[in-house]
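What you see is the complex with one protein chain gone and the rest in place.
We just call them A and B in the order they show up, numbering each chain from 1.
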Amino acid sequence: MNESLTCDVVVVGAGVVGAACALYAARAGLDAVVVDRGPVAGGTTGAGEGNLLVSDKEPGPELELALLSARLWAELAREGLGKAVEYEAKGGVVVAGSEAARAGLEELAAGQRAAGVEAVSVPADRLTDLEPYLAPGLAGGVHYPQDAQVMPALAAAHLLRASGARLLTGREVTGVLRGPGGAVRGVHTDKGDIHAPAVVNAAGTWGGEVAARAGVALPVLPRRGFVLVTEPLPPRVRHKVYAADYVADVASDSAALQTSPVVEGTPAGPVLIGASRERVGFDRSLSLPALRALAAGATRLFPFLAGVRAMRTYAGFRPYLPDHLPAIGPDPRAPGLHHACGHEGAGIGLATGTGHLIAQVLTGQAPGLDLGPFRPDRFTEEAE
Amino acid sequence: MNPLQLAGARPGPAFTVTFDGRPVEALPGQTVAAVLWAAGITSWRATRGEGRPRGVFCGIGVCFDCLVTVNGRPNQRACLVPARPGDEIGTQGGTGHEEVRRAD
């Protein structure tokens, strides 16, 4: 089937970020087409845990984006999408295993509070009020009521449906059409061209590839993570619970395996256990050392999990850029091309803010956040 | 003809287990599922979502439909686990873990 289409904006990628871009673009009055070589949520979205977190971000541009995104997710949930995407305003609890870790966590929380995050210090003897099954002997923690969760694949699918955008799955973008002055005019796909004055690269881990097809460089690379999924359980883990060293791992530049326990329940019953980080390219093969480390971390936080069975495990690839910030906004190297990718492990959470900002840029409004830190061409300059 | 006659079985002495509190006779070597079938019982689990009755389906440990609580341990596959004298077998509901928590 070959057909030629015309629209206002082509969004490349039917993951949650592409879906959010389509939704906010459509709400701004734009006619959007979403194209993906695979199905909806076929990439990193489908492998995500669905975290909408402010707690794991240090003060700075990413935290501002997270706060904006959290507000927008809550708004979408109130509008009626909440049930469909399994939105849960469950809150996060970060725990410290030692006095030193607790001091570090308190320092982080103080900075986050100054940036507008709700962060409630929890003394050691009050932790079990929040999480009755936590291990004894922890030094304390911080409760983040703004942390929430969605089911990522459902989120992508329902945001897409709500956008009303035309969805073309199983269709690969093979090139970006450029006009005489270099301006973007749409995309080539393996099933015909789509003409539009604007293209949004929301291809996640494959965002670098899509950028290359537009003739620009964007150094998006995969960082592998495994998730362990347990048998269904009654609600026993109420919040997203993780150890304070997770924040350090997220920000780390190491290529070696890092694991810090991240544990959360789901409405369906299974408990999800993350989060490992390894830079091993797109290698999906099972790593028992990574899974053992995840299990050890999770059972340390929640001893009852030792007797619970892991039913399955899967790998996903977080799309990261060298400075761990996403690329959001117009690309001056290719007028009309916009990027919305490289969110690392936070793409579900940051999707709404990203989509909102992209829609503002597409409609010529001043973006609600300074896009300077997210400039897609920031790595080119360094190289030159 | 019945299966025991067909196979010329001379089982060891029968013993008793309980199913939801009532005594059921068991033959040595039989799985929990076989004991319950022999007693005419075909369901021992209520599903987590709709509370529908389930029992043996695949019979070889693959489908997990026959999950049952034995001696307080939930999610045992009845088609794999041999019955032992005095076993307390209970209809399992939900995730199976609720009962355990009550026993805590």
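Here is the rule we use: a contact is a pair of C-beta atoms (placed from the backbone, for glycine too) under 8 Å apart; a residue touches a chain by one contact, two chains touch by 3 or more.
Heads up, the rule we're going with is that contacts and distances are computed from a predicted model.
This figure omits one chain of the complex; the name its UniProt record holds, of "ABC transporter permease", "Oxidase", "tRNA 2-thiouridine synthesizing protein B" or "Dihydroorotase, multifunctional complex type", is "Oxidase".
Among A:Leu305, A:Leu321, A:Ala346 or A:Leu362, only A:Leu305 touches the chain that is left out of the view.
Check A:Leu23, A:Val54, A:Leu72 or A:Leu167 against the missing chain and you find that the one touching it is A:Leu167.
Only one of the listed residues, A:Leu291, A:Leu321 or A:Ala340, touches the absent chain: A:Leu291.
Taking the complete complex into account, residues 1-12, 27-31, 33-34, 37-38, 42-43, 47-50, 52-65, 67, 73, 75-77, 79-82 of chain B touch the chain not shown. Within chain A, the residues in touch with the undisplayed chain are 14, 39-42, 46, 153-154, 157-158, 160-161, 167, 169-170, 228-232, 268, 270, 273, 285-286, 288-289, 291-296, 298-300, 305-314.
What we mean here is this: only the chains that are shown with their structure count from here on.
If each chain is reduced to the centroid of its CA atoms, chain A and chain B end up 45 Å from each other. Of all the residues in chain A, the ones that touch chain B in their complex are 231-234, 269, 309.
Interface of chain B with chain A (complex): residues 48, 75, 94-95, 97-98, 101.
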